[in-house]
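Report on the structure given below.
All protein chains but one are shown in place.
Up next is chain A:
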Amino acid sequence: MKKILQIVESAYRGTLEEQDDTIIWLSHILKDAGGNIDILLRGHAINYLSIKQNASGLMFGQKRQTQPPHIANDIAKIMEKGVMVFYISEDAVERGIEIENFLTGAQKISVKECPQLFSKYNHILHW
């Protein structure tokens, strides 16, 4: 089976409306369908690993969002399915993001290690 790496870079697009990240959601579906996929979070999307995110409280008039997104949970669940999740350490440093609050199990790699990672996959989809 071909190996697929999902690079997620365009983050937080409509997540409050969708209650998901659309590509993390798609990755769940691909994995559940038997796909051999892994995920690399880069850029702003590395913050998906932060377990301290809280998107609750959204309300328009009397219409309350009852199921806000929990993207870190969605990533934890996909790791439980055997999907490896990587993130780029330089992107955390540039943004001053404290990785102490990241999900355990996600693997930190350097930009320099990307070519080696990419070489392990048949297809690389950059979202």
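The criterion applied here is as follows: a residue touches a chain if its C-beta (ideal position, glycine included) is under 8 Å from a C-beta of that chain, and two chains touch if they have at least 3 such contacts; residues count from 1.
We take it that contacts and distances are computed from a predicted model.
*Asks:* Name the absent chain as its UniProt record does, using one of the following: "FeS-binding protein", "Glycolate oxidase", "Cytochrome c" or "Branched-chain amino acid ABC transporter permease".
*Replies:* "FeS-binding protein"
*Asks:* Which positions on chain A touch the chain that was left off?
*Replies:* The list for chain A reads 12-20, 25, 28-29, 32, 58, 60-63, 65-67, 74, 77.
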